[in-house]
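What follows is a structure written as C-alpha cells; I'll ask about it next.
Missing here: one protein chain of the complex. Every other protein chain is in place.
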Amino acid sequence: MRTGRRAVGVGACVALAAGAVALRLTVVRVPGEGWVLGWPGEPIAGFRSGAATTAAAAGAALGVSGAILQGVLRNPLASPFVLGVTSGAGAGVAVAALLAAIAGAAAPAGPALAWPAAIGALAALAASLTLARRHGTVDPTTLVLGGVIVGAVCAAITTVAEAMLPPERRGLLMGWMFGRVPEMPDPSALRACTIAALALTGLGCWWGRALDAASMSDDEARSVGVNLGLVRGVLLAACGIATATTVVLCGPIAFVGLLAPHLARGLVGATHRALVPASAATGCALLVGADALRQWIDVGTGRLPLGALTAALGGVAFLVLLRRTAGAWGH
Amino acid sequence: MPRVTNTIARAVSVALAACAMACGRVEPDSGARDAQERPDAPRTGGIVSLSPALTHTAQVLGAGDRIVGCTAWCEAPGARVVGSLEDRDLEAIVALRPAVVLRQSSAPDPALEAAVSAAGARLVEVRAIDRVRDIEEAASRVADALESTGVAGARARAAEAVAAFHRDTASPVACTRPVAFLYSTDPPAAFGAGTFVDDAWRAMGGRNAVTARGYPVMSAEDLVRLAPAAIVMVVPKAAEVPDWVRRAAPAVAVIESAALLEPSLRMLARGPDALRAADAELAAQGAGGGVP
Partner (left out) sequence: MEPLRFESPVLERSRFRFAPGRVSVRPGAVTVLMGANGSGKSTALRVAAGLAKPSAGAVLVDGIDVAKRSPWQRAARIAFVPQRTAVAAPFTAREVVALGRVARPSAPERVDAALHAVGLAHRAHDAFGTLSGGQQQRVALARALAQLEPTGILLLDEAFAAIDPSETVAMVRLVRSVAGQGATVLAVAHDLALACALADDAWVLRDGSTTAFGAAEDVLEPVRVGALLGVHAVSAAGAAGGRVLTPDYRATMPPD
C-alpha cells in the first residue's frame, strides 16, 4: 500500500473514532421519552464526556494491544483475552468480593476493585509468559495455549468464588463481569489506561519494523536483524499491562482487541508503523460506538450489558471480515 | 520444563479441590448412608430449605427450630448446609430425613423430586418470587406444608404476617413524589415495577421513579433524567453514597437491610419499618410533600 493511501487510511480511522465520540456525546434514546439529540447540560454532559473519555482510552488500549499481539504471536485470532489477562483480573475481583463478604465488609466497588484486578491480571500474565518460555524466548503457539489454560483456571477460580458469595452480592459481581463503561471513571484508573494506551502506541510504532519482520519465522526474523527475544518479551509484557489497565477501568470487554486491528488493516494495510496507531483509533471507535449503541437500545427492562453488545456485533463483523480476507494471510 | 508444569498442575488441582470442598461446605461424614441401615434412627420431621428467602419465611412461621438443612446464606443456626440456589446434595438431604423440603426455582429438578418422594417427605416448589403477592402465596403454601407436618399455628402466623404488612403499609408516607430505589450504584441498578420493594412502597402511597419492569440496570444519565425527588440506596452493609448520586437527587437516604433485599416474610415484617425510616430521613432533607 502506497504511503499516500496509507495516510488516507489512518485519517479514515481517526474520523471513525471522532464520529463515534460525536454520536456518544449527542445522541441518546431515553427510555419512555424517545430520541434526545444535541449537547446536554450538566450533569448529563459530564456523564457523557466521562463515558466517552473512558471508552476512548480503553478502546485505544485494547485496539493497540490486539494489533501488537496479532503481530508478535503471528496469529490473526490473537487478542488481549488470549493472554489470560482478562480472566486473571476477573478472578482477582471475584476473590476480593468473596473476602469482603467473608469479613462482613461492604462489597468492594469502583476504585477498591483496581488493586485486586491489577494483581490478578499481572499474575495471570506472568503465568502465561512463564509457561511459554522456550529457548530464551516466548514461543507464540505455546503462549496461545498457555494463555487459554491460564484463562480457564482463572475462570474456574472466579466461578468458585462467585458460588461462595451471598446471593445479594452476586449480582454486583456479575455486572462487573460483563464489562461496562463507567460514566464516572476512577481518575487514577483512567489516567493509567490513557498513559498505557499512549505508551503502547509509541512502543508499537518504535518497533513497527521489528513487528513487521516478526511475522516471518523466528529464523528469518532474527536473520534480518530483529532481537526477537527482547522485542517479544517487552511487547507481550506491555500488552499485558495495558490490558490490565482496561480491565481495571471497565471490567473485561471482549472482541474490541480482536476486531480493531482487522478493521484498521483493511484501511491502512499490514505494516505496523501505520497499523498500530490506526488500531488505536479503530479500537476507540468500536468501544465508543458500542457504548453509544447501548444508549440507543431500549428494551423496557434497562440497558443491555456492554459485553453482550460488543460480542454480538463484534462476532458478526469478524465473520464478515474473515470471509473477505481469507486468502491474504498466507497460511 | 515438564517438571515445572507438572508441579503447577498439581498445585492447581489441589487448590481447586480445596475450593470445591470449602464451597460445598459439606461435612466429611455426610456420605451415602442408606435409611434401611439405621432402622432405629427417629424420623426428625425437620425442614430442609434450599432458598434463603424460604428459610426466613419458615422462621417467621414459627418453624425456626425445625430447620435442619439450609443453604450457606440462610441465617439458621444449627442447620447443616446441604445446597444452594443452584445446587443440592441429594444424599445429605435424604440423610437428614426431612418432612418438608422447600425449593425456589423455575426449573424442575426430577432427581430431587424422586428423592424427596422416596423419603416420604413433602416438596414445596416455588417459582420466581418477585412481588408481594408472590411472597404471600409462597408463605401460604409453606404454611400449609408446615401445618401438615406438625408445626401448629403456621397458617395463622402466615395470615397474621400478611395482615400486619397491610396494616403497616396502610398509612401513607410523607414523600409521595417519585423515589428511586437503587440496589447498586456501579452500574446504577434499581428496583423497577413489579418488584416487592416497588409493591411495598406503593402500598404506602409512594411512587417509584423507575417505571421499567424488573431490576433494570441503567446509565447514570438515565437515572438523572428520571429526576427523582429522592434516591434510596438499599445495601446489605453500610456503604458510602457516591458523589454523583448525591447530586442526582435533592434527597438521598441509605437503608442498610439484608431483609429488604430478599423476597421473604421477613421482608414483609421488617420492610415497612425500614422504608418508613428512609421516608423520615428524606422528609428531614426536605423531600416530603406530595403533588407529583
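Note that the chains are named A and B in the order they appear, and that numbering of residues resets to 1 at the start of each chain.
Criterion: a residue touches a chain if its C-beta (ideal position, glycine included) is under 8 Å from a C-beta of that chain, and two chains touch if they have at least 3 such contacts.
What you see is a predicted model; the values in this text were computed from it and never measured.
Across the entire complex, contacts from the unshown chain go to A. Considering the full assembly, A:271 is the residue among A:159, A:271 or A:301 that touches the omitted chain.
The chain not shown here is touched by just one of A:24, A:48 or A:74, and that residue is A:74. On the side of chain A, the interface with the absent chain consists of residues 1, 70-71, 74-76, 209-210, 212-213, 215-217, 219-220, 222-228, 265, 269-271, 325, 327-331, using the contact rule stated above.
As a convention for this text, only the chains that are shown with their structure count from here on.
In whole angstrom, the spacing between the mean C-alpha positions of chain A and chain B is 36.
Looking at the complex, you find that chain A touches chain B at residues 28, 30-33, 43-44, 47-48, 51, 104-107, 109-110, 127, 130-131, 134, 153, 156-157, 160, 163-164, 166-169, 171-172, 175, 180, 182-184, 294-295, 300-303, 305.
Taken in their complex, chain B has these residues touching chain A: 1, 4-5, 8, 12, 16, 19-20, 22-23, 52, 72-73, 84-86, 183-187, 189, 192, 211-222, 224-225, 235-239, 242-244, 247-248, 258, 261-262.
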